[in-house]
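Shown here: the complex without one of its protein chains, the others still in place.
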Amino acid sequence: MGATRVIETLVLSLLLLLSSSSATQRKKTRAAPRMPCKQMVFYFHDILYNGENAKNATSAIVGAPAWGNRTILAGQNHFGNVVVFDDPITLNNNLLSIPVGRAQGFYLYDRKDYFTAWLGFSFFFNSTQHRGSITFAGADPLNKTRDISVIGGTGDFFMARGIATLMTDAVEGDVYFRLQVYIKLFECW
Amino acid sequence: MGATRVIETLVLSLLLLLSSSSATQRKKTRAAPRMPCKQMVFYFHDILYNGENAKNATSAIVGAPAWGNRTILAGQNHFGNVVVFDDPITLNNNLLSIPVGRAQGFYLYDRKDYFTAWLGFSFFFNSTQHRGSITFAGADPLNKTRDISVIGGTGDFFMARGIATLMTDAVEGDVYFRLQVYIKLFECW
Partner (left out) sequence: MGATRVIETLVLSLLLLLSSSSATQRKKTRAAPRMPCKQMVFYFHDILYNGENAKNATSAIVGAPAWGNRTILAGQNHFGNVVVFDDPITLNNNLLSIPVGRAQGFYLYDRKDYFTAWLGFSFFFNSTQHRGSITFAGADPLNKTRDISVIGGTGDFFMARGIATLMTDAVEGDVYFRLQVYIKLFECW
């Protein structure tokens, strides 16, 4: 009798547990804590073409509003400028250290009254350490630190999802900037 | 004896339940019904720069085909025009109501024989109500209502995925349009 009652309680509580867990799964609402399954820090270096640095430039203005051109970033906080880039990725903040991959894609400036950007790009790796790509997209308010989304990956980063915290690590006029990218993946396969 | 048999049945059925649930999880094939874990409706307002509205414009043509320019949308259904925008987001369809965020990114017209577009943009929020971003991408056939993908999010919308149903709520020539965006998230963390 005592055993039967224990079993009944057991069955009920387990069914409760199971049903709540399966409901969670269907809706994919997850509880804290949010622990990344993979974390990495990289830097990338952008040297913008300005009419005089064709050899060193890693990026170029390819779109501009009617009031701008493709050699000098436009007024009004560069609103409307679209820049295509192929920037070296390094493990530290030294532009001259050996690249471990390439940051490739575009950014555009999208606000008239102060600096904000929108980014669509990938980190592309083809070395013994990392092989594959991580793709990012999102609004960049250009604060001290800001998050964008990791929307996909291939190879070593197959099906990756997560966020990347960007920090502008250096700026030299309109020609050079360096970003620190702290990648936190929350979906790893 | 009776108790032992009940336990056996219990163990078997629970193992069965558990194994089926873990198989589901691996393949991530989900059954109906598809219930959003979060739903929201917003409006955003796009005022395209046309050479005369520099002060009010929230967007600008930054790319055009060889037969177009950056002040007037091109012929052939604007095929090839790329527009960068920073549009106010409101809770209702009134352009003058207080913005709750900014819609930032780009759209491009991609079809010669009728209107279609492709969108890459984010909703960016920085208020007491919402803090963070939602990023969207996808083809926009410019039907009465159409779905695009929610591909990521940050902050309050960390790791968001889902769809957004767009509805063009108003159009005034080539200068102004207003979109209703009905966001349905199916992955919430």
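Every chain is named by a letter (A and B) in the order it is written, and numbering of its residues begins at 1.
We adopt the following convention: a residue touches a chain if its C-beta (ideal position, glycine included) is under 8 Å from a C-beta of that chain, and two chains touch if they have at least 3 such contacts.
For clarity, every value in this text was computed on a predicted model and none was experimentally measured.
Peer 1: Just to verify: which one of A:W67, A:F106 or A:Y182 makes contact with the chain not shown?
Peer 2: A:F106
Peer 1: Which one touches the absent chain: B:L48, B:A64 or B:A103?
Peer 2: Of these options, the touching residue for the absent chain is B:A64.
Peer 1: Could you list which residues of chain A touch the chain missing from the display?
Peer 2: Residues of chain A in contact with the hidden chain: 3, 6-7, 10, 14, 17-18, 21, 24-25, 30-31, 35, 37, 49, 51, 54, 60-63, 69-71, 82, 84-86, 102, 104-106, 120-122, 124, 126, 132-133, 135, 137, 151-155, 158-159, 186-189.
Peer 1: Which residue numbers on chain B touch the omitted chain?
Peer 2: With respect to the unshown chain, the touching residues of chain B are 3-4, 7, 10-11, 14, 18, 21-22, 25-30, 34, 62-67, 79-82, 108-112, 116, 118, 120, 137-139, 141, 147-151, 161-163, 186-187.
Note that in this section only the chains that are shown with their structure count from here on.
Peer 1: Upon optimal superposition of chain A on chain B over Cα atoms, what rotation angle is obtained, reported to the nearest 5 degrees?
Peer 2: 120
Peer 1: When the C-alpha atoms of chain A and chain B are each averaged to a single point, how far apart are the two points in Å?
Peer 2: Measuring from centre to centre gives 18 Å for this pair.
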